[in-house]
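For this depiction, one protein chain was excluded, whereas all remaining protein chains were kept in their positions.
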Amino acid sequence: MLRLEPRREPSAVMRALSPALAVLLTLIAGFIAFTLMGYNGALAIEQIALAPLLDPVRWPDLLIKAAPLILIATGLSIGFRANVWNIGAEGQYILGAIFATGAALATWEMSGRWILPLMLVAGAAGGAAWAAIPAFLRVRWKVSEILVSLMLTYVSIQLLYYLVRGPWKDPQGFNFPQTRMFSDSQTLPAIIEGSLVHLGVPIAIAVAIIAWILMSRSLFGYSVRLVGMAPQAARHAGFSENRTIWATLLISGALAGFAGALEAAGPFGQLVPQFPANYGFTAIIVAFLGRLDPLGVIAGALLLAVTYVGGELAQTSAGLPQAAAGVFQAMLLFFLLAVDVLARYRIRVGGPAHARAGA
Amino acid sequence: MAAPPEAPPLLELAGIGKSFPGVRANDAISFAVAPEEIHALIGENGAGKSTLVKIIYGVQQADEGVIRWRGAPVAIPSPKAARKLGVGMVFQHFSLFEPMTVIENIALGFDHAIDRRELERKVAQILSAYAIPLDPRRTVHTLSVGERQRIEIVRCLLQNPKLLIMDEPTSVLTPQEADRLFDTLRQLAREGCSILYISHKLGEIKALCDRATILRGGKVVGSCDPKQESTRRMAEMMIGAELKTVARAARAGGGQERIAVAHLSHPAPGHFGVALKDISLSVRAGEIFGIAGVAGNGQTELLLALSGETRSAPDMITLDGRAIGAFGPGRRRRLGLCAVPEERNGHAAAPDFTLAENTVLTARQRLGLVEHGFIATAKTRDYAARIIERFAVKAHGVSALARSLSGGNLQKFIMGREILQTPDALIVSQPTWGVDAGAAAAIHQALVDLAARGSAIVIISQDLDELLTLCDRLAVINEGKLSAPLAISGVSIEQIGLLMGGVHGEAAQRREERAHAPA
Partner (left out) sequence: MSTTIVISIIMTILIAATPILLASLGELVVEKSGVLNLGVEGMMLCGAVCGFGATVATGSLLAGFLAAMAAGVATAMIFAFLTLTLSANQVATGLALTIFGVGVSSLIGKPFVGRTVGRLEPLLPAALSDHPVLRVVFGYDILVYGAIALTAATAWFLTSTRPGLILRAVGESDSSAHAIGYPVIAIRAAAVAFGGAMAGLAGAYFSLALTPMWADRLTAGRGWIALALVVFASWKPGRLLLGAWLFGAVATFELQAKAMGATWLAPEFLAMLPYLATVVVLTLISMRRAGAEGSAPACLGKPFATA
């Protein structure tokens, strides 16, 4: 029988080590699971977790996949710190793309350097506006932001379908459900000649670093952390919980929307029904993997980008379905949550688990 | 009422020891409780009383030592086993379920299913046999703390215990309620049930108990017949040093008014709160004003209203003549009013922040710990270090997490954080709750010194002795209403007790009548 014994102070060593341990356990469990399902387990794991790292040709791809994850997860990590559970980032991401596309279609046949920034700002505004709905309902009537933000994700997907099949359908698109291709002024420039690595990559990293400074050094970051861990102490300190809910939802919504705009103006270059790529949900895993710390989020995003790219590789080489990467990611989060306990408790084997009562 | 000497003791402990990481909670503890005896276990907070009774009740297991029950060694692996043996316990923290009825709560106290009607009959029997006033149909959240304690007592009595353990039972009672409890306990002892009575209030132990075992630092340091021993001698055994008294300069009477509360009313926050009703008080510079009362009568709500966590109409609260009722805590602090709530972990301090980070919580406005929106880390560390030094806080430096401190040390840190800001007005709730005597004396001295500098201080406390030592005047809060202030010189405990309980009793009766009225 396992027994948990709380540590007086969380172990810093275990906190730092636990993500590595979680990755290791996930590799082992993944190997077992994929083998049991009749796939070549060793090959599948090698393809999902290692191949993208070893092959320099894949590196740009990793960066491109990591950029939206970094942006969204940075925003989510700020909210989660405050116990504000925005799990509808996918919807805000889609709204960001919709707003950016709206800006692109409105500036159709125009050109100029101002168009792209306009699209990005529109995207951030769209994401923030979508997140403002759960923020308002939570602050005004205590409606669960978890359920509202998630319901709005389903709504946003339908909105996307409607737009690309209806009013925004490309008139020259042979009736395919998609918008016009964006013009040169409307697409992100590549920053590495000859690759697809776009401006969004350095922007995402910069955003994470700024967020890290804000969260660890500023009074705002302090108030967010305090509201999350001790709401009563936060009220005593004079911080407003409602303002924190608004701020964290708007920030995470804006960053998700911004990521959507970058993705639309970058890799996609138009809006299509296949736009939703689950980044908004994967970013939840990234945020936890990064210990709700923006610098950790960068590392977590790169790690999950590996599983995304590796998942695609394993599809062709090991015949693994696309969903395998999702299972792999979820297992990673399970194991992370499980090993996290090592930072807070010592695990003792045996002995009765009687505890102080009423104390 | 001691049993004949040849009978074996009901309960005997021999060499009981228990350790927690870093603490030796119990060390070679031996003593015995005779049948029909009311036995006191006295000791300060942290002396090891709670651990010991949890071992007897099977909540925790001793590392070494033997427990004998009627002369035979027994193992008590769980509370269930203790109850089977005939041990009942009333904890200081009640194990009750707020939204459920009294009878449901009593049913949950049984280890087995019991027929509802049968239970109601038994409960009615006990309530009348011991003259305990309690309505089994009421919901717990409508009950006073005293009534809640009675549920716990009834739960125990239904098991026909041979030994009843009471853990600090009077800390939540008015003096009159305490007297009624003592009558019940004496009746129980007469009927053959031994009582193990845990307390640090020596007066009531003298009044109630046949024998006393005194604990200090996890060890038995003495035993005595409390009816024979002097209170002072018992106190010195308990504390292990000669008693110190708070040094207090002669009062510069009649400073100018600093805090004034005028007709402050506030609706109850949520289901379980208390409404504040037309509260008025005034505290002058250099004055310490006490607010006495039984827990749960609006103390928490009053502190929140004074600190700014709940707002009121602007002129309901004034500081140096300025209406601050509508300001939040930050703005009030900037103007000179600081507050210390009762709950340390999670209210006065954030347990997972370091001590340095915890200074930002309430000292940032007055000490400039935040510059251009960023936290001045060096300044926070300096201030935390100063508090640790001046208030002798035991901690592993300024980077220790607040949760790693013992209750008393954290309280010293929090009090230091407010006092070293030299606020013009300070509101403190339970300044020495759960703090050992040495630290309590230091905190009391710091409060007196702060008042001597011209600050106005309000102390909300359930510890009457504390208020009587420190305050110039005090008032009693009951069901959200505050009595007229009384000067300490010339006030009697009985008078305060009546204020704490008199109104309360009437109101409780009214509530009961309403509950009985046909719907």
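When the chains are written out, they are named A and B in that same order, and each has its own residue count from 1.
The definition used in the following text is that a contact is a pair of C-beta atoms (placed from the backbone, for glycine too) under 8 Å apart; a residue touches a chain by one contact, two chains touch by 3 or more.
No experiment lies behind these values; they were computed from the predicted model shown.
Of A:23, A:43, A:159 or A:199, it is A:159 that touches the chain left out of the display. Summary of contacts with the chain left out: across B:109, B:146, B:293 or B:329, the touching residue is B:109. Although one chain is not displayed, its contacts with chain B can still be listed: residues 59, 78-80, 91, 93-100, 104, 107-109, 111, 113, 270-271. Residue positions on chain A in contact with the hidden chain: 2, 4-6, 37, 85, 87, 133, 137, 141-144, 146-148, 150-152, 154-155, 158-159, 161-162, 165-166, 281, 284-285, 288, 321-331, 333-334, 337-338, 340-341, 353-358, in rising order.
In the analysis below, only the chains that are shown with their structure count from here on.
Averaged C-alpha coordinates give centres for chain A and chain B that are 47 Å from one another. For chain A in complex with chain B, the touching residues are 5, 8-9, 217-220, 222, 225-226, 229-230, 232-233, 235-238, 240, 352, 354-359.
On chain B, the positions that touch chain A within their shared complex are 21-22, 50, 54, 58-61, 77-79, 91-95, 307-309, 328-331, 333, 339, 341, 343, 346-353, 357, 360-362, 364, 370, 373-375, 377, 400-401, 403-404.
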